[in-house]
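Presented below is the structure to which this report refers.
Here the complex is missing a single protein chain, while all its other protein chains stay put.
When the chains are written out, they are named A and B in that same order, and each has its own residue count from 1.
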Amino acid sequence: MAAKKRYAMVIDTKLCIGCGDCVVACKMENEVPEGFCRDWIVESVTGVFPNLHMEYRSERCNHCSNPPCVHACPTGASFVDDESNITLVDPDMCTGCKACIAACPYDARYVRPEGYVSKCTFCIHRVREGLDPACVASCPTHCMHFGDLNDPESNVSKLLESRPFKVLAPEAGTEPNVYYLI
Amino acid sequence: MWGNSCQGLGVEALQSGSGNAFKWAGRDLIISRPECAPPFGIGEAFPECTIQPYLETDMSVNRREFIKIGALGLGSMSLAPKVFEWGPSAAKTFPVQPGDVVTRAPTYCEICFWKCAGWAYTKNGRPWKIIGHDEDLHSHGRLCTRGSSGLGLYNDPDRLQRPLIRVEKDGRQTFKEVSWDEALGFIAERLQALKETHGPESLAMFSHGNGAVHWKTLVKAFGANCIAAPSFAQCRGPRAAGFYLTYGETVGSPERTDIENSRCLVLIGSHIGENLHNGQVQEMSKALDRGTEVIVVDPRFSVAASKARHWLPIKPATDVALLLAWINVILEEDLYDRDYVARYTVGLDKLKEAVRENTPEWAYPITSIQPEVIRETARLMALHAPATLVHPGRHVTWYGDDTQRSRAIAILNALLGSWGRKGGFYLPQSAHVPAYPHPPFPKPAWSPCDFTRALYPWALSPVASHVRDMTLDPPDPEKQIKAWLVYGSNLIYSLPQPEKTIAAVQKLDLMIAVDILPSEITGWADVVLPECTYLERYDDIRTSPGRVPQIAVRTPAFEPAYDTKPSAWMVKKLAGMMGLDDYFPWADMEEYLDHRLQQVGSSLEEMHELGVKTLPSLGPNYFQPGEEVTFNTPSGKIELYSQQMADAGFDPIPRYTPHAEPPDGFYRLLQGRSPFHTFSRTTNSPIFTELMPENELWINPQVAADWGLKAGQYVKMQNQDGKTSQFPIRTRITERIRPDCVYMVHGFGHSDPRLKRGFGRGADDNEMCTTVKIDPLMGGTGRRSNFVTFITEGV
Partner (left out) sequence: MEEFITTHRMNPDIDPVLTIWRWQVSVYLFLGGLTAGLLILGALSVLQRRKAAPTAAQRLLVWTPVVLGVGLFSLFLDLEHKIHVYRFYTTFRVTSPMSWGSWILLLVMPVSVLLIAGTMRETWPGLYAWAERKGLRGLATFSEKRLMGLARLSVALGVALGIYTGILLSAYGARPFWNTAILGPIFLVSGLSSGAALVQWMSRDEREHRLYTRIDVGLIAFELFLIGLMLIGMASGPERQQAAAHLVFGGELTTYFWVFVVMIGLLLPVLLEVFHLKGRPQPRFIAPAFVLLGGLIFRFFIVEAGQLTTWIGY
């Protein structure tokens, strides 16, 4: 059996322009129902005119290495994929109790109109085919990168080695796998 | 005759060599396509930059009532065929299940005019997604946010569904749904009557978009030639004129800007990143990643500014002063490209002379940019030259002196030696695909455009706003515009002074609108022809310029919804009714396209497979070292000093003239783009409106404090002419803007209730544009001389 993958997304905030293409690409690829989304863009402005700094972040489920959503799920509907760290929801097991939503510090999950919980899948259906996730593949600034952190030769490993980065709410102890180059 | 396709004159024309010769300003000029001739004859009158407030709102004499949904009745809705249901039915985590049938069709995007090529996918027969074409030079396999959202146009439940004719019912005007035969028959009959009473020349066309080709042919076959687009005098016209006057060529679209290779990129108000013109966005990102020095001049902390090392938060309307100061530094400090300037330009001494006084210290109180900053940035530009690109911008109709500002930009680039050089402006190439042959067009006896040319000598294309003004107020009672054909242009939103547009429509005998949505302009039409969206039709071959010639096709990915049709079908049928068949000698678009493609060694079949095809390069993208180049200007050189402008009574070298300042308690209203929308065309569509349902008014916190405004509060705007916005707008209190101006994204606040998602969401910047500063060189409508204050009561 191949070694377990640790997939990560590395997003370069120096290049991200907050265009939201990743949001739309996700909606289309994954047929996310109208009024819902799996990823979103945060604009963060600091400073006072004219000394300003601005950062855009494309956010989504962090596919945490220590995923409280999975821990909280009473039915096992939320689980971590066997071959990777991708957190998924099995619609056939989900009761819609929303424990996982309460547990996720990033508000990455939502209840679909049919009643089960959904969220970013890291486009596992594409990743298994050797493709980048839809959002990564659409980003016009090429500021998103996807790969396996267990592979030191991967693009993402190298980026994290060579550039300063941060993750969201590290204090929450979830060990996120979406990294932001700063 | 000028089409708006004439923007690309220049290299393409010069290189093909086989074109026709034209005379202009006493010189011979070679242009490959006759319809691309620039204006002839320089007029006598050169009005000063005119300020024309227009506020006439008395609509009591309306001949045309604006038709709203109430009049349409509900019948039409229940008849609607079911369109693609997007969403909840996909019940599983994974969007693609074994056994799913996925198809794709090549297309190029119509959400804006960058025309990115891509693939439209269906899954199990239902529209799924649109993604970029890897080979495409406009998109490099990645569409922008709007292109990716393209299905939103297709999915819009408010789409026009069947032809409409204006009828009188119980003393009220309303639209009646009619058959295509009836609608087209009506048009044929009315156009015939128009021809008899006023002559064919009285038909003017407004267009914006790729589906317009056959309509343009029809109009010319009919005997008219006034085909205007808001993409000239409301958009990039001043840039075209400014560069044409300097280099004898325009910048074209997609721009020939070599951002990818630039080492120093200067953006003057050009807000790439919000302006999502795909290729530019991608190239800017590459440049940023490489560490390119970016200098952004913008009163607002734009996205580009946030990526730049140097943000110059300039006082709005003073860019010319900054540009002159930069030129001053570069000349005074001998930083210009001596060889390039000596070899290719004329007028250096006169330029030096003219800008002697324009020191950074002089510019400081005008622009509020510190002299050291001006010097430092000028030196940076010189340091990286010629790989320094002072971007010409695109939407440049700002203050009425825009051609001169564009000239200043062109001159600065010339001093840096960036035109025709790597990292500056490359030499573009476009595919030459011969036209489908048709008989010559009749020669119109007169053209409304003659008046435009007389007034605005460097109007390189018809001036849509002037066509409108002439409709309202004909310069010659014998030569009146009596009919409009409006294709894919929401004139109420794209021409300033919308009251004037409405008043002009009142004077028409016939008004035809071809659109996909019940956009405001359609509410004023006599006949509305519902076109299917770009995803449901063939359109002409894309041949736009790039680093190498490339062609792309648009093919129907889905069946047209409702009773909508492609323009090609409409025009062919209408031409038949009008006895103009000869001009459309093809059976259908498939035959038309195949014939054209065969001539460049391809076929429709092949293009269905390929989508995009790159043709052999026509030559280098840059001047060769020491190459002798003859520019298409009167002197054959790059004109730092323009004799022809001097001859025509204009400043031969740009000069700074101050603009009106906002009155107390008023703020200059600036407008721009959001990455989530294109003008008013997407602000009603699903997907697009999910990301951004309404626009906001950006207000500096100081100003907000003065007014006691809270973030997210709704206010109405009132401008200097007393015009109040129809709908309220949410405030965004942000440090990202200067305190002397406010900012909003264009295209919101739809006033037609048939646009259910967009109606009353946000406010329309255009209705605040009651004052317009007209560019005397080319008739551009500067819209940023409107000032607004806030109304908080009763909102």
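Following the convention adopted for this analysis, contacts are C-beta pairs under 8 Å (C-beta built on N, C-alpha and C of every residue); 3 or more make two chains touch, one makes a residue touch a chain.
The shown structure was predicted, so the numbers you read here are calculated from the model rather than taken from an experiment.
Colleague: Which of these, A:A25, A:I86 or A:A99, touches the one chain of the complex that we don't see?
Modeller: Counting the whole complex, the residue in contact with the absent chain is A:A99.
Colleague: Specify the residue from the set A:A77, A:A137 or A:L181 that touches the hidden chain.
Modeller: A:A77
Colleague: Pick out the residues on chain A that sit against the missing chain.
Modeller: 18, 20, 23, 35-37, 40-46, 56, 68, 70-77, 92-99, 101-107, 109-111, 114-117, 168-169, 171-173
Colleague: With the missing chain put back, which residues of chain B would touch it? List them for me.
Modeller: Residues in contact with the chain left out: 676, 690-693, 734-735.
Throughout what follows, only the chains that are shown with their structure count from here on.
Colleague: Would you mind pulling out the distance in Å between where the CA atoms of chain A average out and where those of chain B do?
Modeller: Result: the chain centres lie 37 Å from each other.
Colleague: Quick one: which bits of chain A touch chain B in the complex? Just the residue numbers, please.
Modeller: These residues of chain A touch chain B: 12, 14-15, 17-21, 23-25, 27-35, 37, 45, 47-50, 52-54, 56, 88-91, 112-114, 118, 121, 124-125, 137-143.
Colleague: Taking the touch rule as given, give the residues of chain B at its contact with chain A in the complex, in rising order.
Modeller: For this pair, the touching residues of chain B are 86-88, 90-96, 128-132, 142-145, 148-149, 151, 273-274, 276, 278, 281-282, 285-286, 288-289, 301, 303, 306-307, 311, 313, 675-676, 686-687, 690-691, 700, 734-739.
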